[in-house]
Structure formats: C-alpha cells, structure tokens
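Note that one protein chain is taken out, while the other chains of the complex remain in position.
So, chain A:
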C-alpha cells in the first residue's frame, strides 16, 4: 500500500514557524517542534535496531515500513482534509502528468534500443520506474525555476521541457544535441529550460543547485528584485546521501534559508551497493531536521503523492521559508546503467516494485476516477510514440560535430587560449579554432 509518511508535523503553510531573519534555528516555536521531532526520533532508534537486524540477515526487506512514525501519523490524520484536496487533480493536470511519464518511459526504452544498436555510447543510465518523481516535482515548477540532476538526467530534461529531439541528438553525439554533442548522456544542460546539469560524479550537482538558489536570494535581497522567486530542485540518489557535499549543502541551505528542494530518489541501490549496507541511518528524511529543515518521506511510485509533497515544498521555498528535504521511495526497473548486468537485486524485490509501476498506477486512478477514458490515454500513447520516433529520426539525420567545433566552447572568452608567438591571440587564427594549428 502506498502512503505518505511524514517526519515533521507538517509541511503545510504556516504550521512551521518561519525562521527569524537572524537565521538562527532557535526561535521558540520552531525549536519546540524540532525537539519533538528529535525526541520522537531518539525513541524510535531503539526500535530501529530490530528492523536493521532483520534487514542484514535476510535482505528480505522490499518495502519501507512505517516504523515509529506513530507520533506524526496522528498529526497526519488531523490534516486529512487538506491532503484530500491536494490529491484531487483536474483532467488537464492528469493528462499532463500521464503524458510526461509516458514520454519519460518511452524515451528511455528507445534509448536502450538505440544503445544496443550502436547509436549511443558510453555510460547510459535509464530512469524507468522513477518517472513519478520527475513528473511529480518538475510539473509543479515554473519555467524560471531550476532543476539540477545527476547522470540519470534524460527524464529530468524532458520533464523540464527540453525537446526530445535535442536530448536524443545529444545522446547520439550529434551537433544538434542540446549540448552540441559535447556533453552526452550524463551532461544534459539547458539554459533555456533552466536545467543546470547533468553531472557524472554524484553529489557535485548539489552545490551547483545550492548556488542557483543562492542567486534567487541574492536577487531579492541585494538586487532588490521582489519578483525573483525562482526555486531550485536538486535530484540525487540514495548513494549521494552519504557524501559530504550533501550534508554541507543541507547546512548552508538551511542556514541561509535558500529556496531549494533536495529530492532524494531512493531506489535502494547505488550500482550494486545496497542502501542498507552503506548507510548507518537509512532513513534519509531524518537527516533534514538534523540540519533545520523538514524531512519528508513520500511514496515515489505514486505521482499524486509526490506532487502533493512537491507543491508544498515548492510553495514553502517560494515564499522564502527555506529548504526541504524529500526522500522519495522509488525503484529503477533496469540496471544502474546499460552496462550493469543487475545480478544483485532479488527478483522478488523487482517484482514487488514492478507491481507498483507509477504509470500503470496513474492510469488506473485516472480511469477509475472518471477523469479520462481509454481513448484519451491511447491518443497520448500514440502521440508520444510519434515524438520519440521523430526524435530518433532527427538525431539520425543530424550531422556529427565537425572538427572545427572541438575548441569552440573551452572558454567563454577565447582570449583564454592566450597569445601565440606571433603576438596575436590564438583565437584569431582560424587554423587554431579549426584545431589544425600546432600549439
């Protein structure tokens, strides 16, 4: 059963006392709620051990249990009315969510095909199964908002609005790719759509996202632009949550109340390393309150639940109340990358999550609620098929980057290549930029 679990009393507006401008976490209202949370956590810890023991022994754990959240469950029940409202979506919203997830899935499936046909190369990390997280969050954002991703970034790019053609071309290494073929699968960037990357090393995108959020604050407070309210969403995985940059950025984001949402796509595996073998306290959401921000745990296979949490967190950031840490329980249906034989994950675990396919779940919801009918969904499926086919055709037909492109973007200011023996800047020599000059 999918449900929302919460660590903090609420992410509802107004229920978390906003920090005073002195940016100390010790304002009385908020500290008491944090203490309550910490207290709850401490008492849960002893209960936790038994679960951990079980986990180590059998690796039988496929779902996260609602351990020790009873304190906040009652608060949850008390807030039921607003949850119900947030879950209700309109037909249009439903169709948008469905289309975005189907686009993500179809695109990734096509990537796998293309990879095995030798059209794309290197390390390709597919997002199948995790669509609810990308769609759930990114479809809450405005065009001016920023998204920062990792190497598993194709679907974040698509959700944010980067055309499928541009992503596919990039994967094929063509000059028409979103990064001119220079980035590849793990380095998707789009200035137009506010996609800040695409990073191959885990964790290194989180500070970049923090910087984008810092820029919003700077724009408001230094440049005095009241309309500056761009929010940044940073996506990363469970493995990253043991990395220093994660903790350092949680600290700075909370310290300066930056408009950022840290979204953990916890799919339980970092290549072949199980989250539980790598992490002393596996509940990542608990680490939010340790740094002074709400930590939320949500079912990442349910796009409506994700969306509900996302709307809250985005609103919170946008009005200046600071960051949120959201842990999404999710799963990748494929291996870590197309090169991963995926032998360590148990079939039972995979089957469990396959049964919670987010697209099937949304489809079921939409049909059962009467918001849409079969033909609507089928026409979307067809539309997406055409988009993806077109993307492949476009990428196939696109030219490879010419040799002359090699050095073009090394420096924004090409004077950085320096002055050659003849006294001219190297970049003034056409042979240099064509890559044929002897350097």
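Rule of thumb we're sticking to: contacts are C-beta pairs under 8 Å (C-beta built on N, C-alpha and C of every residue); 3 or more make two chains touch, one makes a residue touch a chain; residues count from 1.
The rule we apply is simple: contacts and distances are computed from a predicted model.
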{"item": "Among \"pyruvate dehydrogenase (acetyl-transferring)\", \"Sm-like protein LSM2\", \"Fanconi anemia core complex-associated protein 100\" or \"tRNA pseudouridine synthase Pus10\", UniProt-listed name of the chain not shown", "value": "\"pyruvate dehydrogenase (acetyl-transferring)\""}
{"item": "Candidates A:118, A:341, A:370 or A:423 - the one touching the absent chain", "value": "A:423"}
{"item": "Contact with the hidden chain (one of A:107, A:127, A:214 or A:394)", "value": "A:214"}
{"item": "Hidden-chain contact residue, picked from the options A:118, A:244 or A:370", "value": "A:244"}
{"item": "Listed residues A:89, A:206, A:325 or A:384, member touching the removed chain", "value": "A:206"}
{"item": "Residue numbers in chain A that touch the chain omitted from display", "value": "146, 148, 177-184, 187, 189-192, 196-201, 204, 206-215, 217-219, 221-223, 244-245, 248-249, 251-252, 255, 404-405, 408-428, 430, 433-434, 438"}
